[in-house]
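With one protein chain withheld, the remaining protein chains of the complex are depicted in position.
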Amino acid sequence: MAILELKNVSAGYGRNTILKDFCISIEEGKLVSLLGSSGCGKTTTLRTMAGFIDVSQGQFFFDGQDYTHRPIHKRGFGYVFQSYALFPHLNVFENVAFGLKRQHVGKAEIQTRVTEMLSRVGLAGFADRLPADMSGGQRQRVALARALVLKPRVLLMDEPLSNLDARLRVEMRVEIRRLQQEMGITAVYVTHDQEECFSISDQVAIMNNGRIEQMDTPVHIYSHPVNEFTARFVGFENFVPLTRENGRYASASGTVFEAEGTAPKLKAACRPDDLQLVPGHEGGVMCLRGRIVVATFLGKQMQYLVNTKEGDYLVNTAADTLYAPNDPVTIFFPAEKTIYTTDEA
Amino acid sequence: MKKSRLLLVITILTYIFLVGPMLIMVGTSFSSTAAVSFPPTGFSLQWYEKALTLPSFQRGFVTSLSVSLIGTTLAMLLGIPAAYALNKYRFRGKALVNGFFLSPTLIPSLVLGFALLRSFIPRIGGSVYLGLAVGYTLIAIPYIIRTTGSALSNFDFSIEEAARSLGTPAIPAFFLTVIPNIRSGLISAFILAFINSFNDVSIGVFISSPGTMTLPTAMQSLIIGRLDPTIAAASVLLMLMTILLMTLSEKLLGIKLKR
Partner (left out) sequence: MRKRWALVLCAPGIVFLILCCAWPVLRIVLQTVYDDTGAVSFAGYAALFRKSFFTNSLTRTLRLAAITTAVCAVVGVPVSYYISRMSEKRKSLAISLATFPLLTSAIVRSICWIVLLGKKGVINNLLVGIGLIDRPLSILYTETSMLIGYIQLFMPLMLLSLVGVMESIDDELLQAAQTLGCPPVLAFIKVVVPLSVSGLITGGMLVFTGTMTAYATPSLLGGTKTKVLSTLIDQYANINSDWVSASLVAVVMIFFTVLINVLFTQIAGRLNRRQSA
């Protein structure tokens, strides 16, 4: 059952409407990521759920109740800010206890709950520190603890790991996933990092221009992007425009692709890793002939830029496969690794 | 962030409280009758004419203008070299010297005037005029030290050393490198210190004589007992002068009047 639901919501800053007629529905207990480049509306969606942004049209439901105009402090959602937004004048204990005090929890209970939460995020013994005296990763944990100690049913996170270095990011995302599952919280996670979001999410919503392009499980999106935008987002390149003629799809130069469907135009696409490169000019279905333009050594692999009649394509091969510029080659699109998209993004 | 209406209302009311009375006084200064009323009854410039021709105001204006100019100039001549030394050199007792230069702020200017009247003016032959000039110098020195100091804190002294290494003697080097770089800070310091002195009431409370008194003191002695729009007109003229100097320093030099 959906616990969070935006129904035909329009929202934005002042006259600048970022979300128009926006819909999303998030199931209880899931970790859902909103993925997209800056300005795609992912943070706006999150802030709308938190109540930081006024909804000009549409409705927002939490657990079946209309929360559209509910004040921020009455929503009871946890929120983790990109900047952490820790109170600089309060120490770690006071930061984490801040929300409990508002709920008029007894002193003894505050003590036990804060202490328990701090050890849970690995900060036992840091209670007296001020935020200014802590590292980025530690502050991140305080921010998490501060939100989680209230046992919220929903946790909203706005790029919580973007200010950390790469190693810490990996460590913290595992941590976040563990806490979310242990506590059975519904979480919405905003990020622009594809790897990060695919690794921890139950579902991913890829956003673009204030719309959701595709929302599904990471595995499904990874293998079956529905359009060129999401395909590019999950690493597909090498798009070949196809036109339908005599019941078959063929590229401009006449190569036939084994696509199914009825749309007059399609695009075939494949990841550089999945394309196969053969020396010389071969004919046949799903093959493009061309010449090597640039060879780049990537360490584990060689990357070749190949010029064909359809355009330039990138192919990654094993590091011991060597071609020189201007060598004639044939690119083969393996059927099981090739996807077909319909739009013209 | 959603802007709160409550904050907006409080802010507007505060600004009305700060600026409103002055606007109302501007209104009353154009009254055609001797009663102070708002909205003004009729329109006339007679009170301005009266304020401009009142001998005590004319003399007060000249006195205020000249002693403020002398005081501020003297404060700059004494303060700039000291601020330069305090920023450039490290020496023992520097904090003490700095504190000493700022110490006049600890003495209420009314008391400063009182002390000058009792212990200083008798020693210089009883010149009220000179006493006023000295008083304004004292008020301006801490201000000049602070503003010059903050201007110099952004100055890279290696520029001056570069000039020295190119064969310029110390004093020309100072005028060729340091002064041009802190010029706008100095000009704004001068203008603000001048406005401050010109508007000051406290020093003149004790340092005045029937022949020599500052404009604010002259205005105050006129108010006691009666109230007609002349005083409002004179106040408006003083306000106009302040606005003029403020826009001068802001527009001409692009200086923010932020503290």
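A and B label the chains in the order they appear, each numbered from 1.
Here is the rule we go by: a residue touches a chain if its C-beta (ideal position, glycine included) is under 8 Å from a C-beta of that chain, and two chains touch if they have at least 3 such contacts.
Remember, predicted model here, so these are calculated numbers, not experimental data.
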Hidden-chain contact residue, picked from the options A:6, A:134 or A:150: A:150
Residue touching the undisplayed chain, where the options are B:52, B:65, B:159 or B:195: B:195
Option from B:152, B:213 or B:231 whose C-beta touches the chain left out: B:231
Residue touching the undisplayed chain, where the options are B:141, B:163, B:178 or B:213: B:141
Positions on chain B where the hidden chain makes contact: 1, 3-4, 6-8, 10-11, 14-15, 17-19, 21-22, 24-25, 28, 35-38, 77-79, 81-82, 84-86, 89-91, 94, 97, 100-101, 103-104, 106-112, 114-116, 118-120, 134, 137-138, 141, 192, 195-196, 198-202, 205-206, 216, 219-220, 223, 227, 231-232, 235, 238-239, 242-243, 245-246, 250, 256-259
Contact footprint on chain A, counting only the chain that is left out: 50-52, 71-73, 75-79, 81, 83, 85-89, 98-99, 102-103, 130, 132, 146-147, 150
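The rule is simple: only the chains that are shown with their structure count from here on.
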Chain A-chain B separation of Cα centroids, rounded to whole Å: 60
